[in-house]
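Take this structure first; my questions come after.
A single protein chain has been removed from this complex, and every other one stays in its place.
After this line comes chain A, so read on.
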């Protein structure tokens, strides 16, 4: 298989409310910085462009089309979109390159989550016949998942609080983080519960923002002469919509995807996991078989800021950043979609 090089990654700050800024205005500065990092002028300099976003966040039909205004699309570019996190746009772009239809691609994700009532908006991700009409919001479903884990003795509330404390601490070195600081597990446990057993800090914040990545064949990356990391593998698996049909205290799909890309065939220096709730990081770490040698969510993860539809791609970007900075040699990026870790994707990124 052709290895794919990541040559650039940029993201906006995670902000709780981007205010009057529209999607194009969110994306454009991020794209400008991404092109500059890769030594490109605009989207004309890559062979393919793919974005990830979700119209439900904005509450407007075909909102994703407007994002194209940020690209410089004349003469016409080859462009596509996934109604998902941009990690899946990265997947599509990699397929495009591996099929020989492109040598380079720009992948970007964006979302304004602030305009709607996000947990309710996301309730519509459920199956439309039985679950979505009940309006079960995402936080309640996650709380049910955490409750089942606690009741089965798989985790403790302190385990969850320690995830939060580490995330906040790690986020102190992340200039784009929305929440950070020195918070101890005891501080978290002293908080009142929000949707029991979850406390507010067990839940990721609602964030607005965007991120972008440029990938290319290794040959092309060498030609561009920029530092790069290599995507060695990518796999995604999906489980049932129906909450009663799967064990939500575990993540089978993550385990399957991890096995398919050989996560444990080498040392994992860094793992960026898309865990919107603290207990989900514990599920994922276990499913991935991560040990002491792995630095989990050194960016603070999405508990420090969740650019919905860009957060999965951002996980890949965070691993890329650490590898080109020489802080890690091999890492994995995880992306999720759907309630209670329904759909999961694993990307293995290595030093060139």
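Note that a contact is a pair of C-beta atoms (placed from the backbone, for glycine too) under 8 Å apart; a residue touches a chain by one contact, two chains touch by 3 or more; residues count from 1.
Just so we're on the same page, contacts and distances are computed from a predicted model.
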item	value
Identity of the absent chain, which is to be given by its UniProt protein name, from "Zn-ribbon domain-containing OB-fold protein", "Lactate utilization protein C", "Methionine biosynthesis protein MetW" or "Iron complex transport system permease protein"	"Zn-ribbon domain-containing OB-fold protein"
Chain not shown: contacting residue from A:5, A:31 or A:188	A:31
Where the missing chain touches chain A, by residue	19-25, 28, 31, 42-43, 56, 58-60, 66, 68-74, 114-117, 120-121, 124, 128-129, 132-133
